[in-house]
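Below is a structure I'd like to ask you about.
With one protein chain held back, the other chains of the complex are shown just where they sit.
Chains here go by letter, A and B, matching the order in which they are written, and residues are numbered from 1 within each.
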Amino acid sequence: MTPESTGRQRPARAPFSLRNAWHDVNTRAWIYQVLVVAGILGLAAYLIANAQHALAKQGISTGFSFLDARAGFEIGEKSIAFSSTDSFLRAYGVAILNTLKVSGASILLATVVGVVVGLGRLSTNPLMRKLASIYVEVFRNTPQLIQLVFWYTLIANLPRPREALSLGGAVFLSNRGLAVPWLADHAAPWILAAVVLAAFAAGGAARAVLARLARRHGRPWPGAALGSLAAAALPLAAGVALLWPLEITTPALRGFNFQGGLTLSPEFVALLLGLSLYIAAFIAEIVRSGVQSVGRGQIEAAHAVGLGRSDLYLKIIFPQALRVMVPPAAGQYVSIIKNSSLGVAIGYPELFNVNNTIVTLSGHTVEAIAIMMSIYLAISFVIAALMNLYNRCVQIRER
Amino acid sequence: MSAAMQNASSSEPIVVLDKVNKWYGDFHVLRDVSLAVGRGEKIVICGPSGSGKSTSIRCINRLEEHQEGRIVVDGTEVDADMRRIEAVRRKVGMVFQSFNLFPHLTVLDNLTVGPVRAQGVRVDEARARALELLKRVRIPEQALKYPGQLSGGQQQRVAIARALMLQPQVMLFDEPTSALDPEMIHEVLDVMTELAQAGMTMICVTHEMSFARKVADLIVFMDAGEIVEAAPPEEFFGAPKSERTRLFLSQVLH
Partner (left out) sequence: MGQSALVSRAVVAQGRRRPPPQGKGGLLPWLRRNLFRSPLNALATLLSLWVLFVTLPRLLGWAVADAVWFSPDAEACKQAAGACWAVVPEKYRVMLFGTFPYDEQWRGMLVIAIILGLALYCALARPSARTVAASWMAAMALVFVLMLGGVAGLEPVSTHQWGGLPLTLIMFVGTVVGGVPLGVVLALGRRSSMPAIRAVCVGFIEVVRGLPLVTVLFMASLMLPLFMPEGMSIDKFLRAQLAMTLFFAAYAAEVVRGGLQAVGKGQYEAADTVGLNYRQKMIYIVLPQVGRIVLPAMMNEIIRAFKNTTFIGIIGMFDVLRATSTAIQDPVWVRYSIEAYLFIALLYLAMCYGMSRYSARLENELTVRR
């Protein structure tokens, strides 16, 4: 072996033999993977063959063309018009809107209640702390389905509309649901919701862009705050202009039921309570651990530089706690959306419930279930992606 | 700082602890601690861990509560009255062992948030003062960075600048270099020495004996919650009176 050849030639390979290949780490990996994939594909093929055979036997075709067929059933609650002559596709639309409606309201209520109870847990007042703890332990340790059925039964046992319980003569609670004053234009709330979201988005985006510009200058720029406020105000102004004048109607008893305003069905109210109050207990814990995660040293430093209580919370604790709280809170929100499927237990026409009907009426079990699965998965993934985006934006910069 | 220099001749102590006692539950953690600090003078408190030295200075700005005894800072007594506590905290600056900078704010914001929010100082004025102080602690170029992007020594210097923003009459240091890597300790001690030479009244809890020897007017040795010995540096290091002091010095000076 000459000195030159040692540097430039690759070492000779071990002779190929099956024995050597078996022990080679890479070959082993390939073999495992091929086996696993082949196994799964084989199983899938076998199952699908069975299914196709069974469906053919029942004379059911496959494919998604059934979506255009006549639905043939009514849906009790709907945000858009729907009758039994409309298509299955439209039925899905109604179901998705119902799911989003109850999930959105539940997310809001759960957050409000959860934050209040969470802050109560942190209170220096032992009475408040105890009350908040009792709430968390009771609502967290009772299964959600029991809570849901409980609320539904409670509402069903309320008096009739004629003897409804009323709050201030404007809000009425009876076994036909909760009647509240509402905007006369039924599309208005959706527009308002969209406008508020747009304002938040615009304000947030403007603030991020302007802050980056300010940092580039090296000097603080007062225009940043004003700019983001203006950006947020634009959608709000547009919304108000669109909806003016805002008419409000109040529910009034006519005959056996209430007319005017907005009546939330017993199913909706029960599902709203069953979803929110349970998750609120978890959000309370998330808020509590988020605030407690801000180290004691931060609080002492804030006191040492003279920050008062409200400044301490607003500028020091809240921003840091928020970073810790948002990911698990988002998980809870996704949980609300998924658990809206419990509406099937009390007859609220959300996605799962309506899908069951569609399966029964159309016979296209596999396609319908695939559609439902995709919708739930899509919602979960969208929220997960938004969460990742949020996390990336608020990372505390480190070396 | 100029106020302290003007009053250097005054013979009234600016901080007085009089027979201060504190208990954690049943544990008697501060026993009859009595200490007076003159304007412009530097006190170093040392002692083994658990001796109550940090607790003592934390009682001065009411981060801890004392159960018996009196604490008076520049004429204001430290007790449960919120207004008096806030007044004392405005006169006293504190530097912590673990820096306690606000990680989500830039260095500049860390310095200005207190004066702007709590004292109503105008933003541009606060920022100008902050940049001045950053120059004094020799890191003006880090103004817009976040604490996580700085080294430990730089972070502690920012913390010192932040405490100075209040224009305090007394500076408390709670083991300021204990959490630093050895090569960064001297940059912080340099800043503290400069501060001392400019006439600031300082109470430092520290293990850095060379700093104490150079800077301190009085060295106080505490053990098990009580003051065991107090003397100027030459006397303290040269001729310690108590056996416990001698034991401690033999462990610390090697």
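To be clear about the criterion, a contact is a pair of C-beta atoms (placed from the backbone, for glycine too) under 8 Å apart; a residue touches a chain by one contact, two chains touch by 3 or more.
A quick note: this is a predicted structure, and the numbers were derived from the prediction, not measured.
The shown chains contacted by the absent chain are A, B, with contact judged over the whole complex. Within the complete assembly, A:S123 is the residue of A:S65, A:S84, A:S123 or A:N388 that touches the hidden chain. Screening A:D24, A:E74 or A:E137 against the full complex identifies A:E137 as the residue touching the chain left out.
Residues of chain A that touch the chain left out of the display are 29, 32-34, 36-37, 40, 47-48, 50-51, 53-55, 123-128, 131, 137-138, 140-147, 149-150, 153-154, 157, 338-342, 344-345, 352, 356, 359, 365-366, 369, 372-373, 376-377, 380-381. Residue-level contact of chain B with the missing chain is found at 11-13, 21, 23, 25-26, 28, 31-39, 41, 43, 67-68, 215-218, 220, 226-230, 232-233.
As a working rule, only the chains that are shown with their structure count from here on.
In terms of their C-alpha centroids, the spacing between chain A and chain B amounts to 49 Å. Those residues of chain B that touch chain A in the shared complex are 61, 63, 86, 89-90, 92-94, 96, 98, 100-105, 113-115, 117-119, 123, 127, 144, 146, 148-149, 159, 162-163, 165-166. Of all residues in chain A, those touching chain B in their complex are 215, 218, 220, 295, 297-298, 300-308, 311, 315-316, 319-320, 323, 396-399.
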